[in-house]
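Of the protein chains in this complex, all but one are displayed in their positions.
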């Protein structure tokens, strides 16, 4: 099961892309580990994660067709 | 010594004019008595008096060329 | 009296295009981060079956300009503003039209917002201006500020 990660703001500078396909690893916590292993600079960044547009927590389980958004602090206005 | 009284808002309905020349009676307090005798309905109205654009008090003495403004509560905006 | 008093009066309603021009003029002031604007609009209130069609504004004009000068100085002292503009109608303003335009600009939004709202309160409380509410079917009543 592949899921889509989308990145915003300064996180796109680290990942070098605004989206990424990965194999679903179960929970958000497990996903974070995999992604941070690939992009270690993410570990030093502040961000929140939203699953299907809802801010989410580490123990949430990812399901098929979920869109996982990685968002640094907002800076609109 | 004649002085000029100017009236605003609902006070013009009572006085029937926006300005009036009167003989200066000394203090604001004495002036009030004379004007209210002439227009008794003024006694029931709320107003402040300004001498030369400054809000003033009953014991102030009127001098030549003063302009005395009779102003009901403000309702701008 | 030698202080230069800025005029705030407009004949009749304040047009939306005037407001747009006023905003556009600030594009060259690139140290501004936020503008706060308050607009007063004449309401067609119903009183005992009669609707207010317009308000006719009169003022103790010279005293208004002196008082507004003092308010402006107070507000510039209290808030770090880049600029502040105030316009108030005189004469007749129809229901639905704009009679008051207060416009503050600052580097950061908080100063602009707080200054604007304080300025509106002081204008309503302290400027000797009166509104005569004209009914659509003849007659009038004097406006009372709450």
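In this document, chain identifiers A, B and C correspond to the written order of the chains, with residue numbering beginning at 1 in each.
Keep this in mind: a residue touches a chain if its C-beta (ideal position, glycine included) is under 8 Å from a C-beta of that chain, and two chains touch if they have at least 3 such contacts.
In this text the structure is predicted, and so the values were computed from the model without any measurement.
Visitor: Among the chains you can see, which ones touch the chain that has been omitted?
Guide: Answer for the hidden chain's contacts among shown chains: A, C.
Visitor: Which residue, C:11, C:31 or C:138, contacts the hidden chain when the whole complex is considered?
Guide: In the full complex, the listed residue that touches the missing chain is C:31.
Visitor: Of the residues in chain A, which ones touch the absent chain?
Guide: 6, 8-10, 50, 53, 69, 71-77
Visitor: Please output the residues of chain C touching the missing chain, sorted low to high.
Guide: For chain C, the residues touching the absent chain are 16-17, 19-21, 23-24, 26-44, 95-98, 105, 107-109, 112-113, 116-117, 120, 146.
Convention: only the chains that are shown with their structure count from here on.
Visitor: I'd like the Å distance between the centres of chain A and chain C, where a centre is the mean of that chain's Cα atoms.
Guide: 49
Visitor: Quick check: how many Å separate the C-alpha centres of chain A and chain B?
Guide: Centre separation, chain A to chain B: 74 Å.
Visitor: Got the chain C residues that touch at least 2 other chains?
Guide: none
Visitor: Check each residue of chain B and list the ones that touch at least two other chains.
Guide: Correct list: empty.
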